[in-house]
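Presenting subunit A:
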Amino acid sequence: MKGSAMSRFVLLRHRSAVFLLVVAAVWGGWELFLTMTAPQRIDPALQPALSARAPVSVAITLGFAPENFHIRLFQSYGVVSGVRGTTVLVNRVSPDDLGRIARYYWVKRISVQSEVGR
Partner candidate 1 sequence: MGRYWEITSTWGVILTVSIATWSLAAATLPVPDYFLPPPSAVLSAFVELMAKGMLPTFVGESLRRILLAALLGLFVGVPLGLLLGISRGTADFAYPVLNFFQSVSGIAWLPLMLIWFGFGERTILVAVNYTVLFPVIFNALLGVRSVPPIYVNALRTLGASRWRIVRDVLVPGALPNIAMGVRLGLAYGWRALIAAEMLVGANGLGFMIFNAQAFHLTARIMLGMGIIGALWLALDYFLLRPLEEATIARWGMVQR
Partner candidate 2 sequence: MTAKITIRGLGHEYVNPFTRERVVALDGVDLEVEEGEFLTVVGPSGCGKTTLLNILAGLLPKTRGTVLLNGREVTGPGPDRGVVFQEFAIMPWRTVEKNIAHGLEIQSVPREERAAIVRRFVELVGLGGFERKYPHELSGGMKQRVAVARTLAANPEVMLMDEPFAAVDSQTRITLQEELNAIAQATRKTILFITHSVEEAVFLGDRCCVLSGRPGRVKALVPVRIPRERRGWKLLMSDPTFDAAKEKVFGLVREEVGKEV
Partner candidate 3 sequence: MMRGWRGGVRALGRGVLPFALILIVWALVTRAGVLPAIFLPPPSDVVRTAWAMLKDGSLWINIGASLGRVVVSLVISVPLAVGLGIFVGLRGRLSPVVEPIAGFFNALSGIAWLPLAVTWFGLGWVSVTFIMFNTIFFLVFYNTLVGVRSVPRIFEHAVRTLGGSRRHVIFQVLIPGAMPNIVTGIRMSIGFGWRALIAAEMIATSTGLGFLIYNASNFHQTDTIFVGIVTIGILWLLTDRLVLQPIERWTVERWGLVSSGR
């Protein structure tokens, strides 16, 4: 770009524009992917509680033993009452937060807490 006039087309092919477009595309695609795959992670048994718009206690199963990072993350959504191997028990999670948790790709399944038993 030797200081020549930046016509619209050249501007678009310029590496900055391409970079921003690619970043936007990847980010958008990723968010879409998460939103699409979120419902599969929620146990159907939780549907009634969700539709009742009432906070619910859940058991979140991960593919690995949770680290401090995950515990702190879940604490921002509700009260973490315990950890069983790769499952974290979180109480009083609002339905909206539940939807957000479901979007984390590393969450295996979110099921009703009572089923797993204290």
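The set was built so that all candidates are chains of the complex that A comes from, given by their letters.
Operating definition for what follows: a contact is a pair of C-beta atoms (placed from the backbone, for glycine too) under 8 Å apart; a residue touches a chain by one contact, two chains touch by 3 or more; residues count from 1.
Only a predicted model underlies this, so the values are computations on that prediction, with no experimental measurement involved.
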item: Subunit A: touching candidate in this complex (1, 2 or 3); value: 1
item: Interface residues, subunit A side, partner candidate 1 - complex; value: 1-3, 6, 14-16, 19-20, 62-64, 67, 69-70, 104-106
